[in-house]
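In what follows, a structure is listed as structure tokens, so that the remarks can point back to it.
Moving on to chain A:
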Amino acid sequence: MQTPPHTALAVEAVDVTKRYGDLVAVDHLSLSVAPGEVYGILGPNGAGKTTFLRMLFGLIRPDSGTVRVFGRTWADSGVGVLDGVAGFIESPRFYPYLTGRQNLEGLALLDGGDRGSRSRRIEGVLDVVDLAGREGDKVAGYSYGMRQRLGVAASLLRDPRLLVLDEPANGLDPGGIRDMRALVTRLADSGLTVLLSSHHMDEVEEICDNVTIMARGQVAFHGSIGDLRAMAPDPGHLLSTSDDALAVALAREQHPDIAVETDPEGGLVAIGSRERLSAYVADLVRADLELRQFTPTQTPLEALFFMLTDTRTDTRTGTRSAKGAGR
Partner candidate 1 sequence: MRRSIISVVLALVAVVAVSGAVLAGTGGGSSVTQARLERSLPTEFANLYSQQARLLGHQGVTPASLQAEAMCDKGGAVEDNVGPGSNWNCLVSWTDPNNPMPPEGYGKFELDVHSNGCYTASGPSKLVGFQTITDRRGAEVTNPVYEFDGCFDPQGDNTPTGVEFPSLVQVTTTALQPSDDGTVSLQLSCGTGVAGCQGTVDAKAGDTDLGTVPFTIPEEQTATVHFPTPVPAGADSVDFTVTVTKGVSSKGPGVPATTTLTLPAG
Partner candidate 2 sequence: MTSTTVQRHRAPVVDAAAHRPGLGAALSWESRKLRSQLRTKALLVGAVLAPLAVVVIVHSQPRPPKDTLFGRFATDNGFAMALLVLGFASQWVLPLLTAVVAGDIFASEDQHGTWKTVLTRSTSRSTLFWAKTAVAVAFALVTLALLAASTIAASWLVVGHQPLTGLSGQVVPAHTALALVAGAWASMALPIIGFTCLALLFSVWSRNAAVGIAAPVVLGLVMQLVGALGGIETLRPFLLSTPFEAWHGLLAAPRFTGPLLDSLVTSAGWSVVCLTAAYLILRRRDITGG
């Protein structure tokens, strides 16, 4: 039954469920991540992403279902499941009374391997995450971003084939987010399998090949970013003209394929494909209307993400009716 490690999927979850009392944190989740893939798990907070990742790392035992990592399960391999796997869950945590380097040294001890190579590797990963020079400071004095980077360093120390990052940009300032994304992109480009969880569509959109969107513990979408784009609704735009009433009338008469409604907060909302909107705007200008504002409301994927996760929230009544779109 067990597939040899070298041909196995990096991650294969089959029908995984975890309950906390009445709350179903993860509800019959199945997903698979191929080696070399950059895989995103998306979902709002509380969707079950972190619970799933904890089960992957063996921190939590699923009530039912199995999680295989490179073909191994916790039941048959114990901590051996984590060979070649690294990452962190939620914000990485360290011993505040030790220095950054001491923390890494300790974790390297728990990874095994010989002393000489450990010390060399620590130098290397400190360089990668740009912490060289601060490694002698106690972690208690580290900023949030530094701890996040130390978390990445601690993961890289394991020379992983699968890197699991849970909301790596969470809590970082814009500069930190940019650096973190650049790092993740670079790691992904180097051929590593990356499993990335996030509640930001754009973070996942840029670098992931496939995504699973989760809501309330269930799969809401399952497939490639391409499939997701195809499902995305037309982009919405906020529109404001010198005569909104005339603009609405114009749309009704000449552009039935786009929807233009009065926005309760003022102005208009126009929804339609990019080309048709351009034609509409050109007509507005031709009709001597002054165009005061024309801005996109959400990216299409963001809109889809909210649609998928919100709808599920609204329609959910306790029955496990609709499974994920990709199943």
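Points worth noting:
Basically, a contact is a pair of C-beta atoms (placed from the backbone, for glycine too) under 8 Å apart; a residue touches a chain by one contact, two chains touch by 3 or more; residues count from 1.
Quick note on selection: all candidates are chains of the complex that A comes from, given by their letters.
Note that the structure is predicted; figures quoted are calculated from it, not measured.
Of the numbered chains 1 or 2, all belong to the complex, but just one touches chain A: 2. The residues of chain A lying in touch with candidate 2 in their complex are 5-6, 54, 57-61, 70, 78-80, 82-90, 92-98, 102, 106-107, 109-114, 121, 124-125, 127-130, 154, 156, 158-161, 179, 182-183, 186-187, 190-192.
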